[in-house]
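Not every chain of the complex is shown here; the ones you see sit where they belong.
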Amino acid sequence: MSEPAVTRHSPPDGAPLDSQLAQALDEQRLSDWTEMFTDDALYVILSRENYDRGLPVGLIYCENKRMIHDRAFALMETSMFAPRYLRHIIANQVVVSVESNGTIKSRANYVVLQVLFDRPDATLHQVGVYYDVFRRVGGELKLAERRCVYDNLLVPNALCIPV
Amino acid sequence: MSEPAVTRHSPPDGAPLDSQLAQALDEQRLSDWTEMFTDDALYVILSRENYDRGLPVGLIYCENKRMIHDRAFALMETSMFAPRYLRHIIANQVVVSVESNGTIKSRANYVVLQVLFDRPDATLHQVGVYYDVFRRVGGELKLAERRCVYDNLLVPNALCIPV
């Protein structure tokens, strides 16, 4: 007879920030993307296999905003990075918890679609789930933790793009 | 001059439950998934071709929660079920009607992405639309009907996974 829990019925408060993070990556505005993280943010990309086994080893492991910034730009400066368009689709947001200080834990599924400039078709680059922690800094919602756990990583594009 | 109808502007109340149903399937928590249905729930998977012609014949037809449970677990126990990851993307939720007793009729598009453990790429396993009826049982929103109408069913994976 109890009221449905907050996880069911509140709008997913982090979802609009999700969209803005995705938009920044889609438009390759990597500085804007970085600025949506807290200074001490954790950003990790790891396989579902490792995540399920509790292994923290991943493709990307950044422990603060400076590392996130460096990692994002390092790739763009390599000559191996073929020009491409990326497009994020984020869905199924679930707010897991909201703490009294405004910290939000949530999850969402994602798909990253990719179009190489010299190919006509879009491909499924990466499919997975975000485990996120959002926190307010000076009244503004920022991303304090993002674990991107991928089901697949398409081998020909294994260069590690932020997602 | 009338106000926009409820179908347009209310948040899609069933959407968070949609996400939780999808999450349970993504994580192969089939008991949790089953428990989100009402005892007398209808669960059907059928082709768009049959749906458009008014033919009820489908790949899965379950008339109550017990049948849904049996059907979900039967597959997992077959030796033909190759290990795989599934990932649901649900979008375009539309609330069709909200009745005075809290029953919600809604629809949403879905994509099920699949990664076989021995293949590096994700594929589009199934694409379609959910026609849903949500009902409150003891204050909690449950799924009373779900018709999954698929545009395609990828032949190599024709074993019928719940979606």
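For reference, chains read A and B in written order, and residue numbers begin at 1 within each chain.
Everything below uses one rule, namely that a contact is a pair of C-beta atoms (placed from the backbone, for glycine too) under 8 Å apart; a residue touches a chain by one contact, two chains touch by 3 or more.
Please read these numbers as outputs of a predicted model, since none were measured by experiment.
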Please state the number of copies in the whole complex; 2 are the ones shown in place. 3
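Just so it is clear, only the chains that are shown with their structure count from here on.
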Only C-alpha atoms count here: how many degrees separate subunit A from subunit B in terms of the superposing rotation, rounded to the nearest 5? 120
Take the average of all CA coordinates in subunit A, do the same for subunit B, and state the distance between these two points in whole angstrom. 26
Provide the residue numbers of subunit A that touch subunit B in the complex, in ascending order. 1-4, 7-9, 11-12, 48, 89, 91-95, 107, 109, 111, 124, 126-129, 151-155
Under the definition above, what is the set of subunit B residues touching subunit A in their complex? 11, 13, 16-20, 22-23, 26, 85, 87-91, 113, 115, 120-124, 138-141
